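Step one of this worksheet: look at the structure below.
Omission of a single protein chain aside, the complex is shown with its protein chains in their original locations.
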Amino acid sequence: MPQKPKTHLIILAAGNGTRMASEHPKVMHKIASLPMLGHVLKAAQSLSDQSTSLIDTTLVLAPAMKKVAEFAQNYLPSVRIAYQTKQLGTAHAVSSALQDMTFDDGETVVVLFGDTPLIQATTLSKVTALLKNNAKTGVVVVGMTPQDPKAYGRLVCDNAGRFLKIIEFKHASDAEKSISFCNSGVMAFKADCLQKVLPKIKEQSLNGEYYLTDAIELAPSYHFEVHAIEVPAEEVEGVNTRVELAQAEKRYQTRRRQEALMLGCTMIAPETVYFAHDTVIDSDVMIEPNVFFGPQVHVKSHVTLKAFSHIEGAVLEENATVGPFARLRPGTIIGENARIGNFVEVKNTTFAEGAKANHLSYVGDATVGAKANIGAGTIMCNYDGYQKHKTTIEEGAFIGSNSCLVAPVSVGKNAIVGAGSILTKNVAKDALAVARAPRKTFEGKAKKMHDLKSKEKVA
Amino acid sequence: MPQKPKTHLIILAAGNGTRMASEHPKVMHKIASLPMLGHVLKAAQSLSDQSTSLIDTTLVLAPAMKKVAEFAQNYLPSVRIAYQTKQLGTAHAVSSALQDMTFDDGETVVVLFGDTPLIQATTLSKVTALLKNNAKTGVVVVGMTPQDPKAYGRLVCDNAGRFLKIIEFKHASDAEKSISFCNSGVMAFKADCLQKVLPKIKEQSLNGEYYLTDAIELAPSYHFEVHAIEVPAEEVEGVNTRVELAQAEKRYQTRRRQEALMLGCTMIAPETVYFAHDTVIDSDVMIEPNVFFGPQVHVKSHVTLKAFSHIEGAVLEENATVGPFARLRPGTIIGENARIGNFVEVKNTTFAEGAKANHLSYVGDATVGAKANIGAGTIMCNYDGYQKHKTTIEEGAFIGSNSCLVAPVSVGKNAIVGAGSILTKNVAKDALAVARAPRKTFEGKAKKMHDLKSKEKVA
Partner (left out) sequence: MPQKPKTHLIILAAGNGTRMASEHPKVMHKIASLPMLGHVLKAAQSLSDQSTSLIDTTLVLAPAMKKVAEFAQNYLPSVRIAYQTKQLGTAHAVSSALQDMTFDDGETVVVLFGDTPLIQATTLSKVTALLKNNAKTGVVVVGMTPQDPKAYGRLVCDNAGRFLKIIEFKHASDAEKSISFCNSGVMAFKADCLQKVLPKIKEQSLNGEYYLTDAIELAPSYHFEVHAIEVPAEEVEGVNTRVELAQAEKRYQTRRRQEALMLGCTMIAPETVYFAHDTVIDSDVMIEPNVFFGPQVHVKSHVTLKAFSHIEGAVLEENATVGPFARLRPGTIIGENARIGNFVEVKNTTFAEGAKANHLSYVGDATVGAKANIGAGTIMCNYDGYQKHKTTIEEGAFIGSNSCLVAPVSVGKNAIVGAGSILTKNVAKDALAVARAPRKTFEGKAKKMHDLKSKEKVA
């Protein structure tokens, strides 16, 4: 049971994100099918799982952000929400979070950002360990060396490499602007240090805001040392525009693809495979180019996923083959050695072992028994315009091509449905059912029609 | 109304482009679904729209290039075509363009290339402004610093950075070859300067051609100064092979993707979305990976475009959802909140508000009323082998799965068509129409067939 002093995580997410040019709050924009805020909450959860300390997490939002609060509480029920009534800067936001908080001796506070989604739990462990292991250290700043240092604040160090202060870009001299070591914004505090310096942070004359970075210059007055660590910029660069959102998505995907390859997944073109945040790929899976995973997919060993497939909410059992051009929607289970072929959509359906739907079919709200065969062009008519109904196809049944199964309906074990049949009533075990109009043939009539139509066309 | 002295644009496009290894003229190869020449004409048109001067545009072609002339006159009806009877170099090509031209005082001539498709109107403005604002300047050369300077001519400057001359690569010393500042070919002239120097350009002994770049050395004799400006190489590097065509396409797409992101479009993987030259994307649109746009598409706000979709000639109204695996062809309008799902092709059809075709359908030459539902596997039989006919589905109609609508045919308001029906005649408002063969069931017959076929297979 966690015993050591608590770590308090404060996630700042009250900003509007106007540069996203969006009606949605910035932190709700998604990476790998999960809002950015979800990724930060996931890092918090992951820290909590690994840590011997208690972790508590507070999210700072603007009052109007009810939907964000709802998402966060749904994703991490233990999260505490604090509202920042006015947008008066990062120090003010942290104050809003601290309002109802009490601290015990030796506790730490880590300030995170909802728009810095790729932060890793290991970085959080590192900064809290630094504070705990160094009695004098009051603040740890997480720095980075981004490819383009833009207008980030610069971390000024002395010749011995000791961190001295953060200089805001707009106040920096040219020499200071040439510093490549930048402030990511992420900071960790001893709780008592934070409590002392926070009330001393002054309003910026320019815009009336309170900056948390001012804590660096104030801490030494209270006999606290300040330190900086460096993490890869990819992990802590913030997202302010959709260009940066796309870049963060790419970095996330690159990380996931490398992991999947190293765990024994073959991808012909890894850069064309898109994972969701929770995709699970077991060993010796083969993925052709251009496969897109939505949330909640588990692909088990020896599955082959062919090109141009779109998979969400599905479990693919061992040795299943899916695609090319397959779409699996939520509630799908594809059994061992089962096969889903091209232009086939499956929704809320279980295929048992060895069952097949190889061509141009819609299979929805159904259960398909072992070794059953769904012919090309088969449609499950699960929707009557008002409600959805179930279809049951039992083991070994053979559904002829271009059939319609009007649900609710069932086809018994080893039964056969003739091609082109429209099935509105159940078919018994071992029975053959055919619904087929008698054919009429008119000898020579096609020729007459050709002649007539050709004339019409000319006319 | 434009008043200032005219700007004459001359676009050189008579070259064969043998390195394209193609039967088609080089400038007709496309970037973003528009021939390269079209991009240059578009820059000309854009300059004309922004400018207070009159712009006139002359295209120089080889006599055999009738189809190119046709394309150009269709794209920019005001374009004047001049034919260069022999391929005798750039100066000769410009002479061909000048033959029937007269100039007023203070006019300028800009020489462009049909195979330099990414040139921007702002660059054209810049060079003409330079000429107009500097009484002594007779020629402005557009230079660039390409990553690989290849065999481009080099722009030689003095120590003060003043442009002196262009040295052809094959005549350059090693020192000159090490110059990274290169000639893009694009040049602008005061008309009187051009008229004076052009006749003085001498034939190259090597190949009998006349080079426009020789104008640089001749201009000072007529008391004209020469200047060079630099623009990004991406904008003015020419296209000579299909490798370079693909590179130009990529640069164009990168530019368009950045613009779309900044205007508020979310793309999970921008590098997999291909725009046409005229694609319009409004704000808060969401595009999954792998979407291809052909010409004439307008995507309005809050539309979701799912992966693996191919869209051309279509308007997507607000909040519409399209894909994955959707194909929209010319003449398509998808109404507000309407939905086009997977493996659905739509052509020359209007879907009204909230109408749906979610699965495996072909909808062609039709109008689909508000909230109408097209069931899975529905086919509009619009073609009788000779002509196309129209289908009308009115508001609230429900077309059962796997139906065939043999056009011309209409389904009235709120009518229902039973699954699997083949409809050759109209269905009235509120009516239910079913065409379905009676079903025959043979108990146990499937088992007998299984037994028989299994024996046959073994035999």
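By letter and in written order, the chains are A and B; residue numbering begins at 1 in each of them.
Note that a contact is a pair of C-beta atoms (placed from the backbone, for glycine too) under 8 Å apart; a residue touches a chain by one contact, two chains touch by 3 or more.
None of the values given here were measured: they were computed from a predicted structure.
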Residue in contact with the excluded chain [from A:A233, A:I333, A:I416 or A:A433]: A:I416
Per the touch definition above, residue among A:T137, A:N373 or A:T424 touching the missing chain: A:N373
Contacting the left-out chain in the complete assembly, out of B:F189, B:Y210 or B:Y362: B:Y362
In subunit A, positions touching the absent partner: 258, 261-270, 272, 283-284, 288-290, 306-308, 324-325, 341-343, 359-360, 373, 375-377, 384-387, 398, 400-402, 416, 418-420, 436-447, 449-450
Footprint left on subunit B by the chain that the document does not show: 20-24, 29, 241-243, 245-246, 249-250, 253, 272, 274, 290, 292, 308, 310, 325, 327, 343, 345, 360-362, 377, 379-381, 383, 385, 398, 402, 404, 406, 414-416, 421-425, 427-428, 430-438, 450, 453-454, 456-457
